[in-house]
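What follows is a single structure, and I will ask about it in a moment.
All protein chains but one are shown in place.
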């Protein structure tokens, strides 16, 4: 299987037959070979990858993701694509960014990329976050790679005229990412860490209750920790607040074909099965099961 | 299958059991990760690859070959190693060189190597040329990649005190290789080419008859053309001259295990089957069948 | 000889003429792909296998990757036939591409009644996925044996007038014999083949990588094996053989057609290159143009076997 740009998208070979294409059909999800602009460590765990891409990809929305065809690192052969949340998109510069942690064969492959290298990305995929224009304040709670997923919310919320409080959790302070990005967009960031023993659910619940009490929480947005998700579900139920959660699951196709990425959801007491890649990755907070 | 140096050769793990190794056993054929020193085009068809290697590899003899584990070029996955004749060896500098033509997936992979890159080579393999100290003059006849195979003979013959006449055939003059190498070692080089219409068997036969007539042909050495081999077989029979030919055949293992590289040979009227990789690649000229 | 731009890509499969020989493999296709490719370019649609009742599918993890392939044990999660007819079918009505429905059931009778229920306008053919276990016969997949294949195909044949494709399993010692049984019982085509039963163990936990313990291997790794089965089947039957296994490029499709396939299904490749099918269609046209082959159908069974190449029958098995 060659890691090549799917040429048919760029150059439809209409002249040589193969089907009637009456209406001018347009792809909204594309797999394209993009150019790496930057691929650098931001701390001991995370790397920041920026690529030049086409307009479909650069139109990605917060909470959506891409499937990356990772290069093969020495001696390993990742076969499937790897899902990565949109970390940032710039429709004008035609760029998208990812923030990833090196964990296995695929991400080790990503780590080998240098500026100028090419990478096959496919997207934008899935259903992202929704921002209600009526919301004045939202609270974003993230941990681990969840911080990457929540990151593009900062900008979108400001564009929506919505104030953000971000509660970010990490093992150690130096592993926190996107803090400045949120601050730059005018968000308040509250960092909690294992090292400082501030990241326990009890403390996070205290923080969230204060936000609610101060009228700074019209909705929850969360990603990356089921423990913290449960805290928010409890509070959302108690205070009648809406919420959205971005879920993860192992993926093969990323576009709803294979049903390997399903999770159970509780929809009004009934357990239903949904594809994280297609029905999500962002779901209603109250329906999510850990 | 990872393209890694076989660590066990470098660091035998004697301490953790796994067999009694009473006598200090030594490998004479090694697969090792070597460092590329140079990989450059010498003309429109051939590339010159030089690597730093260990002492076993650098001890390779003319006519022997190596099995190269070629890097994967974009979109292709050569699986087997590729046989390449020794083009030059320097036991002091611990270097070996190859001269290769880009023809398919494996050699396209070789073409991607840059100085400093690593390459897994295995060798030296097979039975090389034999130089009888009694021979005063030999004639080497080569075409195509055969010129690479014959190249290390130039130096070995001079060390043996043997004079060489090289008859080199190519499609066009600019595709001839190793001419200077032979001349540097004091050989006479007669170039014949298709473009100049001098490469036909009749003309080569004329050239060879002149060498024989002038007493400059105690033995034939040939590689790369069965048409030219047949000419030499005829003359060798007519004049009772010895000869050696280096043969090619597709290979899997390269060390006599798999029997995929067999050819028929005529041994005193009986057809016998031999492995090119193990019983050759250099065979008695009179026994070879085209 | 053909002038540029006039390659005839159409092929005939039983009673159907397809605009080109490229279609999805069951279980690797859904409406979502509409955002990636023009559905009017495909040779056919093939749905995920559906069952009569709602089914949950297998426990997770449902896939694990290996070099050159994917092992899956999705199971057959299905929303049932009613949901399919009411909700899924309408998605495809807008397109000028034949809709092939893949079905499965644990009994021959179950297959037949499902086929009957689906013999309605809007459905162009039935693909019977008989790689599922036959509960009447000791849990072996129908397609593992000629007898059970013949029986289920005969029941299906009686139940529907639609073109009937029977999808075989590669997990049997004699696929051509099974193909012959399907043909004898009235199949219009055989699809060769489903996934190859496989396994992977996680070296951290020592547990199987799949929730279902075993699963089916697909992707480039299986291509040489399934290609051989297509070759054997095409010699054994006169009905069309549809090749399916590891096809990722136009060259793969050509190789399958030369071996005897009249059309090809693309599965796992779509997971890596979502537009793989249209790329293959373009590539087939380009290949024929380059090689001056006027109709892609001319490739079918085109492999050149020279007399001297006939295998020494006494030692045909690979044994080596």
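Residue numbering begins at 1 within each chain, and the chains themselves are lettered A, B and C in the order written.
The criterion applied here is as follows: a residue touches a chain if its C-beta (ideal position, glycine included) is under 8 Å from a C-beta of that chain, and two chains touch if they have at least 3 such contacts.
Just so you know, these numbers come straight off a predicted model, no measurement behind them.
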item: In the full complex, displayed partners of the excluded chain; value: B, C
item: Selected residue (touches chain absent from view) among C:9, C:22 or C:74; value: C:74
item: Absent-chain contact - pick from B:81, B:108, B:137 or B:155; value: B:81
item: Residue of B:36, B:59 or B:258 in touch with the missing chain, whole complex considered; value: B:258
item: Contact partner of the left-out chain, one of C:194, C:265 or C:278; value: C:194
item: Contact with the hidden chain (one of C:191, C:258 or C:296); value: C:258
item: Those residues of subunit B which, in the complete complex, touch the missing chain; value: 1-2, 6-9, 12-13, 15-22, 25, 27-31, 69, 77-81, 122, 250, 252-260, 262, 273, 278
item: Residues belonging to subunit C that touch the chain removed from view; value: 27, 49, 58-59, 66-69, 71-76, 104, 106, 129, 131-133, 135, 139-141, 144-145, 169, 171-174, 194-201, 203, 205-208, 211-217, 220-225, 227-228, 231, 251, 254-255, 258-259, 302-306, 308-320
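Please note the rule applied: only the chains that are shown with their structure count from here on.
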item: Furthest chain, CA centroid comparison against subunit B; value: A
item: Inter-centroid spacing, subunit B versus subunit A (mean Cα positions, whole Å); value: 56
item: Where subunit A and subunit C are represented by their mean Cα positions, the distance between them in whole Å; value: 35
item: Set of subunit A residues in contact with two or more other chains; value: 2
item: Multi-partner residues of subunit C (at least 2 other chains); value: 67
